[in-house]
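Other chains dropped; remaining ones untouched in position.
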Amino acid sequence: MRSHYCLPLREDQANYELRRKGNPMAVELEESMLVRVQLENFSIDEELHRVRSRSRRIGGIAMFLGTARDRSKGRDVSSMSFDHYEGMAQKKLKEIREQALRDFAIIEALVLHRYGPIEIGENIVLIIVGAEHRADAFKACQWCIDELKKITPIWKMETTPEGEVWVEEHP
Amino acid sequence: MKIKLFGMLKTMIPGGKDLEVDFSEGEQVKDLVHTIQREYPQVGELLEKKKVLVSVNQEIAHWDTVLDTADEVALLPPFAGGSGEL
């Protein structure tokens, strides 16, 4: 599906190979920043910069930002907290990014999820997909968030008027 | 053998820590599940209903996966990542 995009990307690939030869650690560090599970909040502008700086061929960027709502299944929610399986969560997000790069005609993808306590209105999850064409970016972005919900070991506890409730979600 | 717990499972175990379960070399995941069901009935009930998955070395395990003492084993309740917006 991606093969016919190799040509226009050749220049970027060449740049990438140069960087990798020059400083393989830097490239790995750069890639590790594209898949994270972290306690801290994040800036969308900063994360976008990571994606768009990887190629000047990017023309369309689709993003999904999930934020903490004040309602859930008819209950008021005053705050929430996420538990995650350190190591396995990162591994699954990495698999999602790599499969998206393989299966869709896209140039770069970033997948980021927070853990720990999160207030209403705050950021929870961010997907950014850069592509030459917007239809591919949208498709891949939607696939990433759907897949994240299916395979990533992350759990949510909501604080409601009835107390703390672990959420079982089947999206 | 130590079994990692996450999410709601932590709150079902006094102290909310990992499980400590007897284990003989060469046992399969289903043997381990039987031991857990015997020693921790509430957790066992969720395993019975297939609501909890077992992971071995950070991959979802099958019923007949053979375990090794060095394996990292965890019980995973239903995932709920994302923002819950469906």
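Letters A and B name the chains as they come in the text, with residue numbers starting at 1 for each one.
By definition in this document, contacts are C-beta pairs under 8 Å (C-beta built on N, C-alpha and C of every residue); 3 or more make two chains touch, one makes a residue touch a chain.
Here the structure is a predicted model, which means the values were calculated and not measured.
Written as a formula, what is the chain make-up of the whole complex?
Beyond the single copies shown, the full file gives A x2, B x2.
Please note the rule applied: only the chains that are shown with their structure count from here on.
Compute the distance, rounded to whole Å, between the mean C-alpha positions of chain A and chain B.
The computed centroid separation for chain A versus chain B comes out at 27 Å.
Where on chain B does chain A make contact in their complex?
4, 6-8, 10-11, 51, 55, 58, 74, 76-86
For a test of understanding, state which residues of chain A touch chain B in their complex under the given definition.
66-69, 72, 82-85, 87-88, 91, 113, 124-125, 145, 148-157, 166-171
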